[in-house]
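Have a look at the structure below, then the notes.
Of the protein chains in this complex, one is absent; all others appear in place.
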Amino acid sequence: MADPRFFRRSGPFRLADLAAFAGAQLAPGGDPDRSIVDVASLETAGPQEIAFLDNRRYIRHLSNSRAGACLLQPQLADRAPAGMALLLSEHPYRAYALVAHHFYPAPVPTPGRHPSAIIHPSAKVPASAEIGPYVVIEANVEIGEHTRLKAQVFVGEGVIVGEDCEIGPQCSLQYCIIGHRCQVHPGARIGNRGFGFTADAGGFIDIPQVGRVVIGNDVEIGANTTLDRGASGDTTIGDGTRIDNLVQVGHNVQVGRQCILVAQSGVAGSTRLADNVSLAAQSGIAGHLTLDKGAKVAAKSGVMRDVPAGETVGGLPAIPLRDYFRLVTLWQRQLQGKADRNE
Amino acid sequence: MADPRFFRRSGPFRLADLAAFAGAQLAPGGDPDRSIVDVASLETAGPQEIAFLDNRRYIRHLSNSRAGACLLQPQLADRAPAGMALLLSEHPYRAYALVAHHFYPAPVPTPGRHPSAIIHPSAKVPASAEIGPYVVIEANVEIGEHTRLKAQVFVGEGVIVGEDCEIGPQCSLQYCIIGHRCQVHPGARIGNRGFGFTADAGGFIDIPQVGRVVIGNDVEIGANTTLDRGASGDTTIGDGTRIDNLVQVGHNVQVGRQCILVAQSGVAGSTRLADNVSLAAQSGIAGHLTLDKGAKVAAKSGVMRDVPAGETVGGLPAIPLRDYFRLVTLWQRQLQGKADRNE
Partner (left out) sequence: MADPRFFRRSGPFRLADLAAFAGAQLAPGGDPDRSIVDVASLETAGPQEIAFLDNRRYIRHLSNSRAGACLLQPQLADRAPAGMALLLSEHPYRAYALVAHHFYPAPVPTPGRHPSAIIHPSAKVPASAEIGPYVVIEANVEIGEHTRLKAQVFVGEGVIVGEDCEIGPQCSLQYCIIGHRCQVHPGARIGNRGFGFTADAGGFIDIPQVGRVVIGNDVEIGANTTLDRGASGDTTIGDGTRIDNLVQVGHNVQVGRQCILVAQSGVAGSTRLADNVSLAAQSGIAGHLTLDKGAKVAAKSGVMRDVPAGETVGGLPAIPLRDYFRLVTLWQRQLQGKADRNE
C-alpha cells in the first residue's frame, strides 16, 4: 500500500470493475462483487488486495500468496491457491498497469494561476491550466488546456505546450513546441543552445543556433535531461517516446516514435533514430548516424556507425551484440589459457 | 588561505587546541601556546599555518616546507625540518579535516523564513529553520530543527526533511523522507517518477509509481543528481552514504550504509547495494542485481551480474578487476606480437 502522505487511493472496486478496467476475464468461481481495496505484490498482498504474476520466475510466490485476487495468464490459473480470485489476461503486467491507474489515478490539475506566477500579457494560458508558484511565462507563449506547470518552471518566449501536459518543478522550456499529454520531469532543460562553434585564429566562434525542439504527443522527458535545439532546422522527438533522466540529445537529432532512451545515454548532433529504437543506459551514439527502425543499443555501448533495422549492438565501438558476447567469451578463454600456461 | 570573499575563518588557535581538535599529540619541543592562523598545504604554508602530510609520495615537500606546524605520522617525525611543530597522528588526513573544520566551520543557519517563501499553512516549519527566498513548501511538509533550505528550493506535498540538513539552491524534493544532517547540493532531484511503463498496441502505458525515496542520516547528494522514487515500495539510501554529482539512482534501488557513488555513475531499478559498496565514476549497474558488502566497481565499468562481498570488478561486462587488468596486459602483448610480425 502506498504511503497516504503522498498518494491518494481511489476505490474500493469490485472484481467485475477491475476485470473491465484491465480487459481481463474473471475466472469461474470468482465473485464479481468481491471488493478489492488496493494493488500489492504477491508477497505482500492480503485478502482485500489484487496482485499480478507476469514472470514465470516468480511463480513460487503465487502458491504462497494471500492475495485476494491475481492477474495472470490463463495457463497458470491452476497454480493459484484455492480461494484466490483470478483475473485472466494474456498481458498481466499491462492489466496491472490499467488496474493500478484506477487505484492511483494521476493527479489532476487544479485550474488557476498562482498569484506569484509572472505571465506575460501576450501569453495564452487557458483557465483550465494550473500555473504554479514562481512560474515565469514569457511573451507569446501558448499553454494547452488542463496542462500543469509546477512550481518555478520557466517558459521562454514563443514556446508552445500542448494539452494535458505536466511540466515538473524547475524545468526550463525554450525555443520548443511540445505536443499533448507529455510529462517533463524536474530540472529538464529543453531548447538549450546547441554545442556549435568553429575555430578561428582568435579562438572559437559560435554558430548561431536558430532551430527549435519539436516534441510529439505522449512523450516523457526525464529529470535533468537536456535537449538542445537545432542549429538550423529542428531537433525532433516522436510521439510516445520515453526519455529517462540525465540523457543528452544534441542539436538536430531526430528521435522517432516510441523510442526508449534510458538514463545517462546520449545522442550526438544530427543523428537520426527511427521508430522503436532503444538506447540502454549510459550508451552513446556519435553524430550524423542513422539507427534504423527497432535498432537496440546495449548499455554503455558506443555506436560509431549506422545500425540496420532490428539489429542489437554493443561494445566500444559497438558491433552486433552476439559478436560482442562471442568476443567476451573468447577473452575469457584467452585468460583461462594464460592461467593454464602459468600453472 | 581561503578567499575571504567566500569563507569566514575562525581562530587563531593554539597548537594545544589544534592537537585536541585532531586527537593528535604535540611532539616534544613544540610550544603548546604557539598561535596558528590557518590551514595550508606543505608547499604554501608559512610559519603561522598548519599543514599535513598523509601520503609518503609527498614527503619531499616536508623538508622544504616553511609551515609552522604539520600533522603527520609519528614514524615520519624525523624527516621534518627543525623548528616545525609536529602534531602526531596515525591518520593525518582525518586529523587535518578536524582541524580545518575549526578554521572553516560549516555555515550555520540564519533562522527565519524569507518573506518571499511560500509555505502551506499545514506545513510544519520550526522557528530554527532557515527558509530562503522563493522557496515553495507544499501541504503537510515537515522540516526539522536548524535545517536550511536555500533559495528557490521546491518541497512537494508530504515530504519530511530531518534536522540540521542543508538543501542547496533549486533542489526539488518530492515523495521523500530525508533523515538528519543530510546535505543535498544544488539542482538535485529527489523523488522523480521512475522510468516504469509497459507496452500496449497503442504505445506505452505508465506503471503508477507509488513508492517513495527514503534517505537515512548523514547522507550527501550531489549537484544535479537524480533519485527516482519506488514503483511500489521504496528507493532507499542508507546512513552515511555519499553520492556525487550527476548520479542516477533508479526506482526501488536499495543503497546501503556508507556507500560511495562517484560522479556520473548510475544504478538501474531494483538493484541492491549492501553497506560500504563503492561505485567509481561513470560506472553503471544493471537492474535487479545485488552488490554485496564492500563490493567495489571500477570507473566506467558495466556490471551485469551480482558482485560478492569485498570483490572489486571492472570492464564491460565487469569481471574481477585483476582479471580485467590481466586481459589488458594480454591485449598489449597481442598488439606487440602483431607489431613484431609486421616488422
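We just call them A and B in the order they show up, numbering each chain from 1.
Definition applied: a residue touches a chain if its C-beta (ideal position, glycine included) is under 8 Å from a C-beta of that chain, and two chains touch if they have at least 3 such contacts.
Remember, predicted model here, so these are calculated numbers, not experimental data.
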Hidden-chain contact residue, picked from the options B:Gln48, B:Ser116 or B:Thr290: B:Ser116
Chain not shown: contacting residue from A:Thr226, A:Thr241 or A:Gln258: A:Thr226
Absent-chain contact - pick from A:Val136, A:Leu321 or A:Leu335: A:Val136
Contact residue for the chain not shown (choose from A:Gly132, A:Gly238, A:Gly266 or A:Gly314): A:Gly266
For chain A, the residues touching the chain missing from this view: 118, 134, 136, 140, 152, 154, 156-158, 160, 170, 172, 174-175, 187, 189, 192-193, 195, 197-200, 203-208, 210-212, 224, 226, 228, 232-233, 246, 248, 250, 264, 266, 268, 282, 284, 286, 300, 302, 316-317, 323, 326-327, 330
Residue ranges of chain B at the interface with the undisplayed chain: 2-3, 5-7, 39-41, 91, 93-94, 96-98, 100-101, 103-104, 106, 116, 132-134, 150-152, 168-170, 183, 185-187, 218, 220, 222-224, 239-240, 242, 244-246, 258, 262-264, 281-282, 299-300, 315-316, 328, 331-332, 334-335, 338
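Here, only the chains that are shown with their structure count from here on.
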Separation of mean Cα positions, chain B and chain A [Å, integer]: 29
